[in-house]
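Note that this complex is displayed minus one protein chain, with the remaining chains in position.
Order as written gives the chain letters A, B and C; numbering starts at 1 within each chain.
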Amino acid sequence: MALATFSEALDFAISREKEAVAFYRDLQRIAKFASQKELMGEFEDMERGHVTLLEGVKSNQEPARLSTSIPSDLHLDDFLVSSPPTEDMTYQDILITAIKRERKSAALYTGLKADTDDRTLIDVFSRLIVEEENHKDYFQKLYDRDIQSAN
Amino acid sequence: MTQMPDREKFPVHTGGVENFDLESGRYMKVWQGPQHPGVTGNMALELVTSGDEIVDLKTHVGYLHRGFEKLMERRKWIQNFPLVCRICVPEPDFNEYLYAAATEELAGIEIPERAVWIRTLNLEMARLTSFLMWLGGQAGAFGMGTIGQWTVTMRDFMLDLFEELTGGRIYHMYIVPGGVRGDVPQGWFSHVLTTLKNVEKVLDDIELVLFNNAVFKKRAVGLGVITPDMVDYYGITGPNARASGVARDIRKDRSYLIYDKLDFDIITGISIGVDSDIFGRTRLRAAEMRQSISLIRQMIDKMPEGPVHVSPPNVLHWKIPAGETYLSAECTRGEYGYYIVSDGSDKPRRVYVRGPSYTHAVALFEHMAPGTNIADTAGLMVSLHTYPPEIER
Amino acid sequence: MVDLKALRAEMDKRYKVIEISEQRTDLAFLECDKIDVPDAVAYLRDHEGYVHLSFITCVDRLEDEQFEIVYMLRNHEKKHDLGVKTKIDRKNPVMDSMHNHWAAVATYQRELREMFGIEFPGSPGVNRPFALESWAGPPPMRRDFDTRKYSEETYFPRPGRETHDPAEHMKKTQYPGRADL
Partner (left out) sequence: MSIKDIIAPFAVWKRAFEKPWTIKKPIDDRPGADRYRGFHKNDGDTCIGCGTCETICQNAAIDMVPVDGVQGDGGDSGLRPQIDYGRCCWCALCVDICTTGSLTMSNRYVWTDNDPDVYRFIPGYDSKEWDNAETGYSRPEGYSLLKEERVEMPALSVEEGLKSFVEMIKGYSAEQAVKEADRCVECGICVAECPAHMDIPGYIRAVREGNIDEGMRLLYETNPFPASCGRICTHRCEEVCSIGHNGDSVAIRWLKRYIADQVELEDYGKALPRPEENTGKKIAVIGAGPGGLTAAYYLRMLGHDVAVLEARKAGGGMLRYGIPEYRLPYDQLDKDIEYIRGLGVEIRYSINVDAESFKNLEKDYDALFFSTGLSDPYKLGIDGEDNPRVFGGLAVLDEVTAGKDPKLGKTVGVIGGGNVAMDAARTARRYGAEVTVLYRRRVVDMPADIEEIEEAAEEGITIIPQAIPLRVEDAADGKVGFVWNMAEMVDDPDGGRPRPQPIKGEIHTFVCDSLISAVGQGTNLPYLPEESESGVAVKRYKPVVDERGQTGNPGIFAGGDIVNSRKDAVSAIGDGHAAALSIDRFLMKKEA
């Protein structure tokens, strides 16, 4: 897949975030407990926020609104394994899923960045990678604090 | 802003009893003091004179009453430690030692050996310092103020040593229940030895100009004689008793602290060949100053190493088993003592402080003054070495 | 060294000794009946070598409604101190004067009258104030005289002083939500 322009690249990114919104929304339908739904709802809202951010970047042609600083990685995603969503998903399951999703996105943009020579696009993809890394870091921190409290 | 008490609350004093017919024109009443009857604190002498001869003397204290004994009943054992030194300003250390030692005795605390040595050293330095102040006062009382300046200077150098050791010049607050507050600072012993040399030099000068002094001899020889038979009846202790030839010195008689490990003899009027008058007592005290210097040197020589403090139980809750004790020590004026009663609580039940001036300044002085010249009153009083703050506490 | 048993035996022959107890080898306390004290002290002075009077003082045994008067005697020969104690009624505090025993006794008695309100009939000048000229309050060394209360009523505190208890302060500032439960 080759994306030719800045707008195309952002449209793609926006569509992925929208897909994430849908993912968490769908997840809430299968969830069994109020506590699960609450967390999924929170993540859904967060993804919706990302959509808004990217749409803003696109309409104002302002990639600089995206952060460029890569967080120091906890590398939890290197060894955590996610399982398919179920109605009994725990806090831990949901977080692992979220971490893995963000990792996948970052990997996707890394591939796209390698595929293009356009400097504007390289810049956009770099920033999107950072953005996804940041999201991943956010989830990893939650995981480290709430799930790995004793490890 | 400090508020003054409401004077309306106090009744007007309505006088004592007059034994002399002042209307007759034969007598005159003179108040000497309360400011400076000597140099050692506020005390008033109510004199009845006939011509320049004293016919009656009443000692009035009350200008320095701070109620320490009462205050101590309302404070925890440790909290009295900063109070006691104030009972006798020129010689605070005896109060600190006796309070601490009596407390330790009642509480059953043994203190480390080095602390005992440092305490003894401290007391001898206090004796020397106090004698210096007294010697200036004695000379001053007979008009020889120069000597007072010399001794006060030397006393200040002694106070420098106390400051270096204890952190305070006058109120040392150093001998604390459990030992002493801190070990001797580096180099302090050599400072002590240097100062002792200076003191000795000044002492040489003083002995030259005071003991070979026509004026002093004229006035002091034969004045204020204490005879040995007066000693027990008037409760005379210390140099006042020793000058009359009575060999009593608690340092020898009871060998508290480490005095039994030190080489010294009781100095009496007989042993140094002086009479029991003001001149003789002055010489005897000068000899005791040299004795203290010798004791300090001995102690610096032999001072053992080791810890200087054992901590009592948490001082905030420190309760001392019920009991009572009386401890005394030989201060410059004689028998200084603490009688402490514990009822088992965290505060003393009773602390009674026995200062030697109590008997010397009242019963003895009132007895000795009549018949002397009014000009000699100050000299006579100083020769009994009275410190008013320890009388009324 | 003093043989306390022997001393007690001698005293028992003459006076009613209530108790004799040793605090140190050089210090003992001997409790007598009030009525015996002047004679006992004179006996100790004249026959047992206790020639020196260190002090006379009083311990207020408020709870027992008694004053305990202590005469501290010293035997120079035997290097021994002996505290002769006696208890008197706190409500009617009168003690026989011993001003003839030693010169300083009158002074001690004067002070005891002033500080504890103990009467010593016949003691010279006993009613003259000692350290407390113009004092109008109760005898101040009595334990029921509250110095703090007296000073609070008589003097004004220095304004502007206020303190906080750490635990109470922390309650208000660090967990106010649960503090008032």
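As a working rule, a contact is a pair of C-beta atoms (placed from the backbone, for glycine too) under 8 Å apart; a residue touches a chain by one contact, two chains touch by 3 or more.
Predicted, not measured: the structure shown is a model, and the values here were computed from it.
Judged over the whole assembly, touch between the missing chain and the shown ones holds for A, B, C.
Within the whole complex, the absent chain has one touching residue among B:Asn80, B:Thr103 or B:Ser357, and that is B:Asn80.
Shown as candidates are B:Lys70, B:Arg181, B:Arg333 or B:Arg349; the residue that touches the absent chain is B:Arg181. Panel shows chain A; residues 32-39, 42, 71-75, 78-81, 88, 90-92, 96, 141-142, 144-151 of it touch the chain omitted from the view. Chain C residues in contact with the hidden partner, per the touch definition given at the top, are 158, 160-171, 173-175, 177-178, 180-181. Within the complete assembly, residues 1-2, 75-76, 78-83, 144, 146-147, 150, 153, 156, 160, 163-164, 166-168, 171, 173, 179, 181-183, 185, 205, 208-209, 212-215, 217-218, 307-309, 311-317 of chain B touch the chain that is not shown.
We adopt the following convention: only the chains that are shown with their structure count from here on.
With chains as nodes and touching pairs as edges, the resulting graph is of another kind, matching none of line, ring, star or complete. If each chain is reduced to the centroid of its CA atoms, chain B and chain C end up 23 Å from each other. Measuring from the averaged C-alpha position of chain A to that of chain B gives a distance of 87 Å. Residue numbers of chain B whose C-beta contacts span two or more other chains: none are found. Those residues of chain B that touch chain C in the shared complex are 1-3, 5-6, 9-13, 16-17, 60-62, 65, 67, 69-71, 73-74, 105, 232-235, 237, 248, 253-254, 323-326, 328, 335, 337, 339, 341, 349-350, 352, 354, 358-359, 362-364, 367, 391-392. If you check the complex, the residues on chain C that touch chain B are 23-24, 26-27, 29, 51-55, 57, 59-60, 70, 72, 76, 79, 81, 83, 102-104, 106-107, 125, 128-134, 136, 140-141, 143, 145, 147-148, 154-156, 158-159.
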